[in-house]
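Written out below as structure tokens is the structure these notes cover.
A single protein chain has been removed from this complex, and every other one stays in its place.
Now for chain A:
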Amino acid sequence: MTSFRLPPCDDPVRPAEVPGIRIALDGRTVEGVDGQSIAGVILGSGILAWRTTSKNARPRGVFCGIGVCFDCLVEVNGARDVRACQRRARDGDVVTTQYDELPVRVRAAPFEEVPDDRA
């Protein structure tokens, strides 16, 4: 079992009917409702993790939920590094998960002598 969006019929706040929205997460359709954050839509559909960490390739999703930790970063409609917990989802948003691998090391150690290729 996992995260979920409370069905309106079970909700003590008695919500009104609201329009559904759909976003694409790495090509897969995920459904939410208007006014949710991107993270809310994804978590509401039961997906807990989306970003992959750079160093150990570990899964991450929401941690702080209020825009402080940056664990939930995604690419939205081509713009990278968007905090999914802070950005409102819009119908048709194309969301791509991020895996930013570490830059390739060009030198073995910080102070190692490097051959001068101008010579």
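Heads up, the rule we're going with is that a residue touches a chain if its C-beta (ideal position, glycine included) is under 8 Å from a C-beta of that chain, and two chains touch if they have at least 3 such contacts; residues count from 1.
Rule of thumb we're sticking to: contacts and distances are computed from a predicted model.
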Practice item. Could you tell me which of "Extracellular solute-binding protein", "Carbohydrate ABC transporter permease", "RNA polymerase sigma factor" or "Pyridine nucleotide-disulfide oxidoreductase" is the UniProt name of the chain missing from the displayed complex? Key: "Pyridine nucleotide-disulfide oxidoreductase"
Revision key, fill the gap. Note that chain A touches the chain not displayed via residues 1-6, 10-16, 18, 33-37, 39-40, 43-44, 48-49, 53-56, 58-71, 73, 79, 81-83, 85-88
